[in-house]
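Here the structure is laid out as structure tokens; the discussion comes afterwards.
With one protein chain held back, the other chains of the complex are shown just where they sit.
== chain A ==
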Amino acid sequence: MSTSLNPCKHLSDYKLRYGIKGFNSIQKWIKSSSPYSRSKTQMERSKSEIPRCGFCCGYEGRLYICLICSSMSCSLSSESNHALLHTQNQIGHEIAVDLQRSELYCFSCSDQVYDPDFDKAVMTEQVLGLGNGNLDGIVGRSNGKRKRLGFEGSDFKNLKRVVVVGGGELDHGRRISKSCFPVGLRGLNNLGNTCFMNSVLQALLHAPPFRNYFLGGRHDRDSCRKGSADRLCLSCDIDVVFSAVFSGDRAPYSPARFLYSWWRLSENLACYEQQDAHEFFMSVLDRIHEKEGKTRNTNKDNGDCHCVAHRAFSGLLRSDVTCTTCGFTSTTYDPCVDISLDFNTTVDHFAANKAQKSTETGVSTLTSCLDLFTRPEKLGSDQKLFCQNCQERHESVKQMSIRRLPLVLCLHVKRFEHSLARKASRKIDRHLQFPFSLDMTPYVSSSIVRKRFGNRIFAFEGDESEISTNFEVFAVITHSGMLESGHYMTYLRLNEQWYKCDDAWITEVDDEVVRASQIYLAFYVQKPNGHKTGEDNVSCHLRSSVSSDSFVSIAGCC
């Protein structure tokens, strides 16, 4: 959130003279109501009388309370503005509070103004007024200890070694010439309806933390084989695939061994037929976690799993259920390795500015799906939940948000609709616009909670997070054709060039082809703070300090 908010001269003068006394004095009048109601921050001076203007005793128009003398005055029109009159009669009484919205207004500037201390006073009153009492889930806790995500110095050194072995000089920011192709670009043979597997493998091969882990030799096949009784380890087979694909050999590779291992480990999915790429992706992460999770989590740190699957893909979702009667909110957290998004076919005309653009072009966008995901959802009257505060069942509102973003964000577009009623499934073929650079700020918990409380200047939980919210796409998996008989392909972005990976065929494509494609799974990777979109400053990544979550786009001659 922008902190470069400069108060107007009148507001700063006011604060110098009166500090926060005025804010505190009007605090008691703030009537708190359920966060999702329209009258969220109305003020009320008396419970028995309607508010009236001190000049004319009128109750129409906009009412303001002076921050210095607490007198109330109305503003009806340019001709009848008693609030302005008050500021002219009493020198220095320029700042007032709008009764209906608890917003500060400066009558000298004729503008709405903002102050962190005022917002804090409003917030405190609001939250205490809700059934919560405590500020859990709303107020940020200063968390001094920065969470290290496990990619320490040794990783970095290994990476450098790999780059050197890769054979090329790093191109400092320039597009590499056509005669040099990125390492790790290799076709995968279709073994018989296995495009679902090939497409996901291509994405995994280039997911930076995943790639760095395996190329850095972090999975020791030898000790794994010795240590394990059943000798079944999908990570070992993945390691083999990595070695093969990054070997420099450009003839298509057949991931037969990998298929065999995966089938042995996934009884229910093992069969010769077209499968769902998303299901396969989840299954692979599960298998990796099962094996690695046991050996690596001997002492769990905050319940976070340190297996490579979770370190790369795991995030935390927050679910808030609010009682519509008293405003009490119950918050739960659940880890996730991806986000499945419902297709947003209806465009909300009153949502944020961007939705407006969608209506104009008539296009569904990935961000509107994310909006839908984080939108407050009124639970049906048949789903009344028991409110701890009211001690009875009331209608409630549920809202999702992202408490912790993963390093690699996998967004799953639910294109396959299964209708239980019609006992049929259908595919939503509609095009979905997606950005190459994605800012996840509006969907994180602190933003969602902040918005729920009227976007006040306040340290909401999650604000203190140092993780970047800027993401850059590096792979998209597309599905073409029909539900039962379709084809998966992956578009990979390496060094700002897009490559189409269609089983054994690797070809170069323009940005446009990717933008116009029908995405099913989109993979975004966190861009470290300070690196703005579009600039792929490879040399900078190398020189940057080890403590940042650095990952390198490896470029080299083949």
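Rule of thumb we're sticking to: contacts are C-beta pairs under 8 Å (C-beta built on N, C-alpha and C of every residue); 3 or more make two chains touch, one makes a residue touch a chain; residues count from 1.
Just so we're on the same page, contacts and distances are computed from a predicted model.
Colleague: Can you pick, from "glutathione transferase", "Exocyst subunit Exo70 family protein", "Palmitoyltransferase" or "SAGA-associated factor 11", the UniProt name of the chain not shown?
Modeller: From the choices "glutathione transferase", "Exocyst subunit Exo70 family protein", "Palmitoyltransferase" or "SAGA-associated factor 11", the unshown chain carries the UniProt name "SAGA-associated factor 11".
Colleague: With the missing chain put back, one of A:Thr332, A:Ser425, A:Thr507 or A:Asn529 would touch it. Which one?
Modeller: The missing chain is touched by A:Thr507.
Colleague: Just one of A:Ala424, A:Met482 or A:Ala516 touches the chain that is missing; which is it?
Modeller: Only one of A:Ala424, A:Met482 or A:Ala516 touches the chain omitted from view, namely A:Ala516.
Colleague: Just name the one of A:Val183, A:Val444 or A:Ile457 that touches the chain not displayed here.
Modeller: A:Ile457
Colleague: Tell me which of A:Asp276, A:Asp439 or A:Glu496 is the one touching the absent chain.
Modeller: Residue touching the absent chain, from the options given: A:Asp439.
Colleague: Touching residues of chain A against the unshown chain: what are they?
Modeller: These residues touch the chain not displayed: 1-2, 4-5, 38, 60, 62, 98, 100-101, 103, 112, 114, 181, 185, 187, 189-194, 250-252, 254, 256-257, 259-260, 263-264, 268, 270-272, 352-354, 357-358, 361, 363, 365, 367, 431, 433-437, 439, 441, 447, 454-455, 457, 480, 499, 502-509, 511-513, 515-516, 533, 558.
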